[in-house]
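A single protein chain has been omitted; all remaining protein chains appear in their positions.
The first chain written gets the first letter, and so on, giving A and B; residue counts start at 1 in each chain.
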Amino acid sequence: MNDLAVRFTGVTKKYPHFTLQNVNLELPTGSIMGFVGANGAGKSTTIRILMGLIHQDSGAVEVLGHAMPADQAAAKRDIGFVSEDMRLYGPATVAWHMEFIRSIYPQWDQPYAESLLQRFDLKPQQKIKGLSHGQRVKSALLLALARRPRLLVLDEPTTGLDPVARREVLAELTAVLADEDRTIFFSSQNTLDVEQISDQITFIDRGRIIDSANKEIFLDRWRRLRLMLPPNTALPHLPGVVEVGGSSRLPVLTICQFEPAMVAACQEAGASVQAVDPMTLEEIFVVNVQNRRDRAIA
Amino acid sequence: MNSSIVISQSDGRPMYLQIMEQIKQKVAVGEWAPGEEIPSIRMMSVALRVSVITVKRAYLELEREGVIVTQQGKGSIVAPDPGLGPRLYDQEFEEHLEQVVRIGTLLGLSGEQMALRLHDTASRLDETQKNGAQQNEAQPGDEVLAKETL
Partner (left out) sequence: MNTYVVTRLILKDWYLNFGLFVAALVLGFATLAAIAAAKATMLAVILGTIVLVTILIGMGAVVMSSPFNERKQQTLPFVMSLPVSYLEYTTSKIVGSLLIFGALWLALLLGIVATILITPWFPHGMIPFVVIMAVEVLVSTCLIAAVSVTTESQGWTIGVTQVGALGLNAVGFSIVRLPGIGHAMSGPTIQWSSTATLLLLVEFAAIVLMIGIAFWVQSRKRDFV
């Protein structure tokens, strides 16, 4: 059994106005990876390459041990895919779709599917064209979840859902991971969700992976240090300072490689540490992207 | 065993710390007895809708602090040490004291001034509690609602 559910090595894809460059990704079996990026950063392209729907220009893609896109038919037997721009067949009912999927995948779990119908508040006899956006998303998720696939690939699974539906979906996603052999890869604009349920986090911006790490390490490494400097004291030199804000007497340092020893180092340099603030994933992401763009311009 | 831990999204502290604190409180209060089995990391992750890695970290830290013990392949239990409850409360008390001293220093208070403020606050709260207790005592003729045990 392969340790890695997904492996991208040096994947590149060129379009007229956008290039996905040298993407390297490793997703261990049994974990959840949250994929964060601005619109147009390359999230959807990466996901489509993962599913074999787009052929990369160079680089190797391996999903569940299968080379993509060559082996995609076999790989997709064990992958559940839901993307934000995916639609089901309007004139058909939810029940018809369930039956359709059931006829193709032997692993369909009917009792589980029915419990999902209840929890997602969906009526099987309703036609897809009569559903709201949120209900359509939930229907597509149901179809993917009820097969209990080894890998779930989700492009914006909670976008457009009301808070109650979001909570239900997050609950289902974490429940999937109760089985150590199952893996989830999902992209989301909703950094709160990513922060809550991800094991691994990857940032993508303008076609490049800009950071990828274990979530707890991410949240540990980034801090905002609020210092109070006595007059005529220089700012202490610290490694990994990404941004300096605030004023000259009350500087605020954004640090990406925080160590507890830095607090003592600041105090020895004469600065008094007012606060050591953790940062939310959203703040980390924005600072990360902003910093790269500023450096690119400079 | 039903997990009744609740994570607060508006709590600014890291999630693993919240989980640790609530588990320590359960042990301190006696809800989870020494030697008792606690939910596995994956079960807890599902119940809290929180990533496995966060729960794993909380459990690792708790084990380092001696609050729980993880048996290889068999899950985790509350540490069998009988004095654990009071010890945890004592630890929390110590942490709060340190924070009081830190803030007091920022305010420019001396050790004695801080001790005085502590004494005043203790007396004030004691008074309030005594008055409240009198109001809460049931008088003859009052309606008493059924008490529900969760």
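Going forward, a residue touches a chain if its C-beta (ideal position, glycine included) is under 8 Å from a C-beta of that chain, and two chains touch if they have at least 3 such contacts.
All figures in this text were calculated on a predicted structure; none of them were measured in a lab.
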Touched by the hidden chain, restricted to displayed chains: A
Which of A:F81, A:F120 or A:F203 contacts the chain that the document leaves out: A:F81
Chain not shown: contacting residue from A:V6, A:M98 or A:A140: A:A140
Contact with the hidden chain (one of A:I104, A:A234, A:A261 or A:A296): A:I104
Hidden partner chain, residues of chain A it touches: 48, 51, 53-55, 72-74, 76-77, 79-83, 85-92, 96, 100, 103-105, 140
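Convention: only the chains that are shown with their structure count from here on.
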Interchain centroid distance [CA atoms averaged], chain A/chain B, Å: 32
Residues of chain B defined as touching chain A within the complex: 9, 12-16, 42-43, 45-46, 48-54, 57
Of chain A, residues touching chain B in the complex: 30-32, 167, 170-171, 174-175, 177-178, 180, 192, 196-199, 214-216, 219, 278
